[in-house]
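Missing here: one protein chain of the complex. Every other protein chain is in place.
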Amino acid sequence: MKNIVSLSLRYFVYIAMCLTALSLFGILGYILINGVMAFRPSLIIGEYTSSNPAIGFSVFTTCVMIVLTLLIAAPLSIFCAVYLTEYAKRKNRLVTWIRLATETLAGIPSIVFGLFGAIFFGTVMRLGYSIMTGCLTVAIMLLPVIIRQTEEAIKSVPDMYREGSYGLGASKLRTVFRIVLPSAMPGILSAVILSMGRIIGETAALIFTLGSVAQFPGSLLDSSRSLAVHMYISTRDGGSAGREVAFFTGAVLIVVILLMNIGASYLGGKVGKDFEN
Amino acid sequence: MKIKVEDMNLYYDTFQALINVNLDVVENEITAFIGPSGCGKSTLLKSLNRMNDLVESCRITGKILFDGEDIYGKKMNVNVLRKRMGMVFQKPNPFPMSVYDNIAYGPRTHGIKKKRELDRIVEESLKNAAIWDELKDRLKKSALAISGGQQQRLCIARALAVKPEVILLDEPTSALDPISTTKIEDLLTELKDRYTIVIVTHNMGQAARISDKTAFFLHGEIVEFGKTIELFSRPKDKKTEDYITGRFG
Partner (left out) sequence: MRNRFDQELKKLHDDLVSMGTFIEKTMDKTMSAFRTNDYALAREVYDNDDIADELEIKVERRSLRILLSQQPVARDLRTISTALKMITDMERICDQAKSISEIVLRFEGKEFKKTADILQMSEKCVIMVNKSIDAFINDSLELASDIEKLDDEIDALFKRIHDSMATMITHDPNSVEQAIDVLMIAKYLERIGDHAVNISEWVVFNITGEHKHRLLI
């Protein structure tokens, strides 16, 4: 009896693994194959026209967005996490409120952020549809994510490192910046990498804030399309040709994310090692 | 008298962890704190260099005098106090960086930046901790890659690098194998000529082997304090006798 149960459990595990792998590779393969079939060199280097919906500008916009958003969100949320974990007293009211706010924000659908961003940054601050509006909005979306993960990373730094540092007469500031943050760096980096994924994938909020003008942005106050937005609009408006372009864009997205992950894990490994050696 | 504890009480919220403690630590002696878990011995040790400040609910009355100065007084700079009283912990806790950087962390903290000066301090500290020969070729290697016993001696070297007057050790060998333990015990008896040492230990043999004075703690109070030889041969208090002969409980 026991044998049958354990045997069937084992097969169930195998089947689950196979199904998951199949669907993952199936999707990847389907998009990549369709994307490659839609490939024409002009799609990358060419100027965007209705007959040649090139995506070069969109790759550029996406890259700019990643850098700018992280520049805004990462320092803010990392320092906030440092405050919450290292400085705030345990029973501090403010901390309870900040925690509650971040947790709530993390659960809100991105389109709500988009609406807020469009009104606050776009209208009130007069940034209109622009890269700046988009970046600020996505940055706010990322705050709770990075704060939470950085907090976890900092909390997982063993207290004995802190004790060791204080025991040598080091101040709190020195302990945090020389011991705690370097030890938490791998965790923080992985939080940042994850948020890069969120920036690339974000669509709904960006349609309201970044807008959807198909152009190379001349400045941070210009509207443009990120790859994901471009995909959405091509699929919606472009008919069967548009779908082809969307597949191609999807393939590019996959490649970009793949490269980014490889790069990030290389960087993460290097940072971790540098600190340890 | 290097350290003098006077009528000290310590509370965590409403729980009183130390009750009316009086204790004199003499210069260039090893003073051992023994007692069952939760008896307050580690708590007293951590009060000596104010590591208890890190515990929010901790409150202290009475006095601890270090070279005659009240360490809880307004004029006392905690960072300077901790520099003068080095601490070594139960689990070896080298920072996740190189051996060299571990030792240099303290001196750098206190403003020494010159490479030559740091090199000299690193070598001297490792030599004083009797681990230079084992580590001199691995200074740039991660401190986490060396053995537990070496890590603990590295931690002692790290404490020595800031030129302390007192070394506080909180069960420094409880996580180590017997050979590493012996090495650390030998090291401590050597260091005693230049430093004042206070050690918390669960190992009564260790207290008997290396310490000059022993304090027996029970339920937050010092039951008996005196010369180690006397305490381990003719304890005055029945509770002490029961504890050291293993008939406690």
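We just call them A and B in the order they show up, numbering each chain from 1.
One rule holds for everything that comes next: contacts are C-beta pairs under 8 Å (C-beta built on N, C-alpha and C of every residue); 3 or more make two chains touch, one makes a residue touch a chain.
Since this is a predicted model, take the numbers as computed values, not measurements.
Q: What are the shown chains that the omitted chain is in contact with?
A: B
Q: Using the document's contact rule, name the residues of subunit B that touch the chain not shown here.
A: 204-205, 208, 229, 232-235, 241, 244-249
By our rule, only the chains that are shown with their structure count from here on.
Q: Can you tell me which positions in subunit B touch subunit A when the two form their complex?
A: 49, 51, 54, 56, 79-83, 86-87, 89, 91, 93-98, 105-106, 109-110, 140-142, 144, 155, 158-159, 162
Q: Can you list the subunit A residues touching subunit B in their complex?
A: Answer in residue numbers: 89-90, 158, 160-171, 174, 178-179, 182-183, 275-277.
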